[in-house]
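One structure coming up, written as structure tokens, with questions to follow.
For subunit A:
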Amino acid sequence: ADDIIIGYAAAITGLYAPYDSVDGAKCEIDRINEKGGVLGRKLRLEARDMKSDAIASAAAGQELIDLGATAILSPPSDDTSIPIAALAAPMGIPVLSVASTQVQFPAAQPENAYLVPYGDNLSAAAAAEYAIKLGYKNAVLMITRDIGSYGLALPEYFGDAFTHLGGKVLKKINFNTGLSDYSAQLAEIQAMDPKPDVIFGGFITPDGGVFPRQFKAAGLGSIVFMGTDGYDDAGILKIAGDSASAIKFITHGFPTPGSALEEFYADCTKRGYQIQNIFFGLAGEGVLIIKTAIEKAGSAEPAAVNAAIKEITDMKGITTDEITFKDRGGVPIKRMAIVEVKNGAFSLVDHILPQYVPAP
Partner candidate 1 sequence: MLELSNIVVQYGVVKAVRNVSLKVGKGEIVALLGPNGAGKSSLVSAAVGILPVAAGAINFDGTDITKKPAEAVVTMGLTLTPEGRRVFADLSVAENLRLGAAIRKDKAGIADDIDLYLKMFPILGERYRQTAKTLSGGEQQMLAIARSLMSRPKMLMLDEPSLGLAPRIVDRIFDLMVELRKTGLTMLVVEQNATEALRIADRGYILASGQLVYEGEAKMMAESEDLMEAYLGAGVH
Partner candidate 2 sequence: MLAVSAPAERPPEAEPSAASGIVVDGLTKQFGGIYAVRDVSLECRVGQIVGLIGPNGAGKTTLMNLISGTLTPTGGAVYLDGKVVSATSPAACAEAGIARTFQNIRLFKRLTVRQNVEVARITRRRLARGAEKAPSVDEILKLLGLDGIAEAKAGTLPYGHQRRVEIARAVALSPRVVLLDEPAAGMNEQESRALIGSVQLIRDRFGCGVIVIDHDLKFIMEVSEYLYVMHLGEVIVSGIPDEVRHDERVIEIYLGRKARK
Partner candidate 3 sequence: MEYFVQQVINALSVGSEYALLALGLAIVFSIIGLVNFAHGELITVGGYAIFFTASVFLPSPWLALPIAIAGAMVAAVVFEKVAFRYIRNASTNTGILTAFGVSIVVQNAFIIFVATRPKPVETPGWLSSMVEVGSYRLPVLQILETLVTAIAIGALLFVLKKTTVGMAMRAASKDFIAVRLMGIKANSVIQAAFVLSGFLAGLAAVFIISRRGAIDPFMGSVPVLKAFVACVLGGLTSLQGAVVGGMALGVFEVMLQAFLPQEVTAFRDAIVFTAVAVVLVVFPEGLLGRKVELGDKEA
């Protein structure tokens, strides 16, 4: 029989490049094909670089649709993913953003748009719950407009949950990503009284490491930095140096021995892939979700697969063992991992599913 095509309009170059992983998707497809494929057919990945650009993304999406893709994995930002989903909608082809945690994407195209990860409101709530549990009372929110709603809405969700749980947001401070110097923000916090226990933001590499580094250098090493998956990159540890111990974050999963993620990483490394960060696992998970749906539907017909995704409950994934799409409007509910830095390495604190979740 013909191969089943899974398309991937990936941000291989440009702004969003660090958050997509063609390799992760490839590896999972290798694994599935090795075990005989799906419904007796092999899976085939067609990846196209969308260059982090909206027009190129739509063209890439169209090409993948033309190729007859059963489902399409899409890039991390909503303005690049929505056009693909819009183009795919008439055929009922499901489009899954591998890295985006921004709930706007499924909201814009509810029929066929999905996130592979949890939504930002969920992870921010988890972070807030954990922060309260650690006894933090005062928080500062760091806001940036340079990385979509991740930098803007995520901290707001945190603020919402944190105050709901009894904490206090002292201040919101704006910053730009990619700068080398955050001394102005630092001085602002230095001048605060009382000082915050925790600073939360939609941090990505390297800023997530630069902040604690500069705070520590200024004698503010006791303030904790919290964020979500943007922190999940081993580079942060070196960038932050000894200040890395101030970092705690919520992410998609953790490769603890015996976990599916650890097994996936180990297997893929054996196959010659280089694991760069958690997005490698998420891309694999995207493929796995599609595979599960195809099996459920008993067909590789896009519309059937699309319908099947909407019915997924408690699926065992790669980054986590509980994934539910049913009745979630395209944003799955997933168990998340709390990670902190110990002895210069990431270590798992716990898994979490928060009680209170702010509205998206």
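Candidates were picked such that all candidates are chains of the complex that A comes from, given by their letters.
Convention: a contact is a pair of C-beta atoms (placed from the backbone, for glycine too) under 8 Å apart; a residue touches a chain by one contact, two chains touch by 3 or more; residues count from 1.
Bear in mind the structure is a predicted one, so any value in this text is a computation, not a measurement.
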Going by the contact definition at the top, pick out the neighbour of subunit A in this complex from 1, 2 or 3. 3
Touching residues on subunit A, where the partner in the complex is candidate 3: 13, 17-18, 143, 145, 171-174, 176, 178-181, 183-188, 190-191, 205-206, 209-210, 213-214, 217-219, 233, 235, 237-241, 276-277
